[in-house]
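Accompanying notes for the structure given below.
Removed: one protein chain of the complex. Kept in place: all other protein chains.
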Amino acid sequence: MKRSIPLAIVITLGFLFVGYVFIPHKISTDFYEWYMEWIKAMSPFGVVLGIMSIVMTHSARIQHKVPNWQYSIVTLIAMFFTAYAGFAWGTQEGTPFMWLFKNVQMPMGATMFALLAFYIASASYKAFRARSAEATVLLLAAIIVMLGQVPVGVSMFGEGINDITHWILNVPNLASKRGIALGVGLGMVATSLRILLGIERTYLGGGE
Amino acid sequence: MKYMKLSIIGFIVVLLLSVCIPKEMHAVPKTITDIEVIDIPNDDGTGLQIMWKALPKESRIISYRIYRGTNKDTLFFIGEIPINVKTGANSETMSFYDKDFNEFLDIRSPGKLKKEKKAGQDSPFYQKIPKDMSIVGPMLQHYSILGVLPKDEFYYKTTQVEQTEGEETIVYAGVKSNQITMLKKLIPGNEYHYSVIAVDEKRKFWPADKIASGIPIDNEPANPTDFYATYVTDKQVLNFEWGHPLSYDDIYTYKIYAKSPAEDNIGKQIFETKTPQPFPSADYASIKLDDNKVIDKNGDILYDFAKNSIDKCEFYLVFTDYAGLKSTSEPISAKHITSNDLPTIPKLYIIDKKNDKGDYNTLFWGKPIAYINSVQPISKDKIVIGYDYNTNCNYKINEIYFDIYDKDYNLIKNVNEFFQDNIFNLKIDKCMEELEELNVKISFKYNGKVDQDYVIEQKLKYSPEILTLKAGPVSIDGNILEKYTYTLMKKTQNNEIYRSIKKAAGIERESDDKVAYESNVVKGVSNYDLEKNLFLVDTNIDLVWDKEAKSTISTSIYVSEKDKTIDNMKKQIESVEEMLKKATTDEEKAYYGDYLVQFQNSLKALESNSLLQEVNSITNQKKRMKKIASIREVDKRYFNYFMMMSNGKAYVVEDDMQLVDGELEYVIPAPNWFDFEKLPALIASLLFGLLVFLFVTFARQGKNLYVRPIAGIDEIDNAIGRATEMGRPILFCPGLSGISDVATLAGLSILGRIAKRAAEYDTRILVPCRDYIVIPIAQEIVREAHYEAGRPDSFDKNNVFFVSDQQFAYVAGVNGVMIREKTAANFYMGMFYAESLIMTETGNATGAIQIAGTDAITQVPFFITTCDYTLIGEELYAASAYLARQPLMLGTLKAQDYAKFFVLLFLILGTLLSTFHVTAIIDKFPNK
Amino acid sequence: MNIFERLQMLDRRWIFLVVAVAIIVPLIIPFNSKTYTTEPTEKLYRIIDSFAPGPDEKPIEKDRALLLVFTHDASTMPELFPMEIAILRHCFARNIKVFTLTFLPSAAPIMDYAINTVKEEFPHVKSGEHYVNFGYKIGALMLPIILGMGEDISEAVDIDAEGRKLSSLPIMKNIKNYNEMNLIMDFSGSSAGGAWIVYARSKFGANVGAGVTAVMAADEYPYLQTGQLTGMLAGLKGAAEYEKLVEVFALKKREFSRELLKDPEYDNAITNPDIPYKFKQARIGMNAQSVAHIMIIVFILIGNIGYFITKYKEKQQG
Partner (left out) sequence: MFEMISNWVAAFLTLCIFSFLYKDNPFYKFAEYLFIGVTAGYTIPLTWEMAFIPYVYRPLFLQHKFILLIPAFIGILYIFTFNRKLNWLSRYPIAFGMGMVGMGVPLSMHASVLVQMRGAMIPIENINALLVFIGTITILLYFYFSKAHTGAYGKIVKVGIWYMMIGFGASFGYTVMARISLLIGRVQFLVADVLHIIK
């Protein structure tokens, strides 16, 4: 009951979906539409999990007065205020909700992303070491491609650097992507099959 | 603490400031003062254009909201034009078109009348038209309304409503507002009122200073353009072609007139066709002449027309709309040509599209086509030639031959494209500028045979504009393909006129035509029942086309009404008979006579049609409707197809009719039960499944299955050990994607192992999650690991927590955890995106040991450079099996390995064979 | 501890500081640098330039037009926006008919912004005569519009962003379908060109070009080679090249020639105060890119030198 029924659901639906792939008949697409309608009806409730988890984590932090607990108040206030703004004034352009999105969420997201430029530099300095032959190859390929992309590279090494860059991208890089993708593809088939056959049950969590 | 307070105060101040911003210093106009409503020209009288001057950029407007009403006191929101606040409107005058059938009422409409409060309490502005019957009901008469009902709603879920109108009692199908989507069109001659509200960036509403009114008027159609005529002397066929009219849905007939010098005005009519409403018709006419007569396909005389007057004649094309308004083209004369000037039209074939759910027919024609589309230089003496090819199900291309000649037709190279990769290289001895041009002859080997008689020619000319050879037009037997288009047409059984479905380019060889399954029923809506809160629609529905009587049989959806159709028809016949008696002129007599015959036919059909009788013999409402549905939904999907080829200038060639036993052939697509394109996938999956089964059995029998050590896995324990020594926690990131991603599952099963080890060492393990469904699962896994390790007490569910579902907010949170908790070992197992480096570099800065595993190829380089160990791609999946050491898991890993062996074998074999021109193996594999 | 060992142990924050300086300084204090133009960019420029009306031809009469499709949101603006600006500047300077279109709601404001930014500098340019903004069309209409434009643009698009009927605009004179609107430029941070290559290119023979971010460029090269993509602008670099071409040729109403490009005079544009910042944005950005790339390479080298010396010493000691 606690484990076998969910497992049975997965296996039954799983095999139906295997069928769906091979059967183009209307009955099969109707089944898919039915499934999507149900999944969509379930979907909004999943978000509640996230919200509950945030509230629980941060209120626990405040309760136990763990270090930096004060900031959890910021999170909770920000969360409730943003949600309130969305419900009270709507979510269209020009509302406080959109203002928060445009001037708080977007710039912070973009800045977090931009931190990458710094980290790429520090990683190049600290971690990009020619420890072994393979590491050296990686490093050289990176340097060549980097040079090939800026005018300085061309003025230093001539147009040839562009050709080498293209060659690296079109030959070894293509082979590497293809080889890895084939492996990953097989791995995905195997894992999906394990789920389908009920061998892989991680998603059910532990316990009974 | 000090900073903390400061920042919170700062934040609140900023928020307050932003909410109560001081009024703008300078008064900028925000009210629209010049709104105007005008009729749209050349339309069917159902369109109005609302125009106003855009407010300046300084007004900081974010959108204009448009309202419409049938009286000036209540205007409903009908549409919005968003404006970029930074740049203002793009033009000085703004327009909004209220035309065609568009949104009137649907499930999203508000339930009650709602005022636009921001526009002021006394303003006439309301939100969308509400579903409230007392408001929407009386509005129905001001618009022409189409109701779209999901078919099952109409078949089974309507309420039978009787209404007395005068002496008669009429039965309607009553529909609830939540069952129907209603679309509106304006009614010509009615007055409508409009106004606009400007919305500024603080979402304040600024209503326009007045309400403007307008009346849509039915105008004549736009003048016909691009009208051409040719006369094929040897076949005695007069061809006409014209440009597709812009608003075809208002046009009722196309007529062609011939005017000899002796005649005045526009002369005599020689052609007429109606439009297959609501679809576009084909834009051509091909008229057969015979002894001073225009005849139809059966040889019946249609019009008188003197053949020898063609030279002197001027031809006119006339569009007539439903209101009888006309527009006439400029006069043209016919160009004399012979059938040698015309290309030969390939035969059109129609088959049911393969491997589909039964809603497409495949139309195809002609032999395969290949053509060069680009030439790129790669070095001084080498060029890359890109080509494309089209074929259809009659021809399977094996090889394409490109014979390349220089401008004097000296052969440069024969290229055999046995493997069609859309590209080949060519060595040239001169630079392209000196070459000037290349001549290419293209031929094929298809269906296993070389067709030497079929040659496509193409010229590549040097173009100084683009510094390379430019691909010229493609020709077969001197006919340039690009000049011609194929017009594909189809018609249902109950319509005489073909509708145009597609114009295919001259180089196309195949086209799919969608024959959708019926999902909706469309009905006009003009009545309502306020008491019962229902919209009322006609109860009749088409059942089937009666071939003998040549009429469509319809019936009521209600059992109780089934006989009424016959009664109604009888009544109608009676009234026509009376009219016929009263008729005085011959014309009138003929007119009513025709009607009488038509109605009598229909009556006969109604009384004798076996399908209708079968349906009517069922007394159960639902069963009867089911029967009706099964008949009508199939009957409507039969089509006859037809193809025409032309160059847009009346060089018209028609294909033969699609006939069977001398009658037009109607086809219907059928649903398929197996997708043969996926057959390789099925075979491969079954083989793989077999391998899994075999190795799982071996593993269960206790056979030793060797798996090579995977670097990184052994280091996991060391990393945990080090964290324990240092007394610091461990961090585990299960990746950014959801539970159905294979990488996440692999990551989670590794988590089980790590958590158990951590529990044994009594080291805290932190698991920040991005997907909320992963949280409970990760919690369960960690809890179980603690139980297994015998330390249930040390489990704290708050250590597995949700951070955020936004990528970078998640990273910000994880960074914070790493820095503040000083984690000593970080594991990243799962799917990662651009954020990977931000996390690993922060981890590096804190000096943690880091082990990563991902199948995201683009992120592997960053993990490799910044982590101590990285599991690449499949290694991640293998690791979870390796760690689990369960026979089941190991068995699948082994099966995977053997599958890889087969993949390898095929790769080598396929590549070798294809190198030696044998493409048999490659062709068995799907390419998309 | 010698200098190399110290360098080995160098605090990350110094590196961050160097990065910040290396990027901020070239952006605030522009300096001149040479922009090399490459084949794909030149080709694209020349095709677009061939759409310009001749010296004694009325711009309205010209039967060629260009369509710019905006398929990206604000996150890829640093790379794609300068391209869009450069191409629009080219079009407005040479009276080339240009249309803009998007199927992405978040791209609509970017599209308006690009048009208005360039329009400011060209007072003669009028909507409906020199350009038309088709506006945002919902994604579901993507295929019908792409296919419909093969027959009749006015009918497929119907109304423009300003709500005007397309068929009533003077610019549409002589523009009917892909035969006239001969080039489609798709600007995208993901798969550029996609549907346009499949439908507009292979069905109607329209030329399709792509403006992509640098990361995407590698994936798009195969299309360029098979000719499915007529031209490509890749990242800030492509934008910088196009900026230069527009300045050297289009603004001076000159025909393209490789010789002129070699003139060092044209590499002084960045410090030229007469050129507004927005029209050299990509080249200034490329300065920062160049500095950053060199800086990263130097970091790699210094890091490795330090690493080898330390390793060498360890070996000697022990």
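When the chains are written out, they are named A, B and C in that same order, and each has its own residue count from 1.
Keep this in mind: a contact is a pair of C-beta atoms (placed from the backbone, for glycine too) under 8 Å apart; a residue touches a chain by one contact, two chains touch by 3 or more.
Everything numeric here is computed off the predicted structure, so don't read it as measured data.
Every shown chain that the unseen chain touches in the whole complex is listed here: A, B, C. Residue in contact with the omitted chain (choice from B:I397, B:L611, B:L694 or B:I922): B:I922. Although one chain is not shown, part of chain B still touches it, namely residues 3-4, 7-8, 10-11, 14, 17-18, 21-22, 24-25, 60, 107-108, 178-179, 201-202, 418-419, 421, 678, 680-682, 684-685, 688, 706-710, 739-740, 742, 773, 775-777, 780, 803-806, 808-809, 812-813, 815-816, 819-820, 857-858, 860-862, 864-865, 872-875, 878, 882, 893-894, 896-897, 900-901, 903-904, 906-908, 910-911, 914-915, 917, 921-922, 925-928. Considering the complete assembly, chain A touches the hidden chain via residues 2-3, 5-7, 9-10, 12-18, 20-22, 35, 37-54, 56, 68, 71-72, 74-87, 91, 97, 99-118, 120, 133-135, 137-146, 149-150, 167-186, 188-189, 191-193, 195-196, 203-205, 207-208.
Listed here are the chain C residues that touch the chain not shown: 13, 16, 19, 23-24, 27-28, 77-79, 213-215, 217-218, 235-237, 276-277, 281, 285, 288-289, 292-293, 296.
Here, only the chains that are shown with their structure count from here on.
For the pair chain A and chain C, the distance between C-alpha centroids works out to 28 Å. The multi-chain contact residues of chain A, meaning those touching 2 or more other chains, are 113, 120, 122, 126, 128, 142. Multi-chain contact residues of chain B, defined as those touching 2 or more other chains: 82, 845. Residues of chain A touching chain B in their complex: 18, 21-29, 46-47, 49-50, 53-54, 56-57, 60, 67-68, 70-71, 74, 89, 92-96, 99, 105, 108-109, 112-113, 115-116, 119-120, 122-123, 126-128, 138, 142, 177, 180-184, 186-195, 197, 199-200, 202-207. Note for the complex: chain A touches chain C at residues 106, 110, 113, 117-118, 120-122, 124-126, 128-131, 139, 142-143, 146-147, 149-155, 162, 166, 169-170, 173. The touching residues of chain B, counted against chain C in their complex, run 40, 81-82, 84, 86-91, 93-97, 244, 246, 373-376, 384, 386, 388, 422-423, 465-468, 482, 503, 505, 508, 845.
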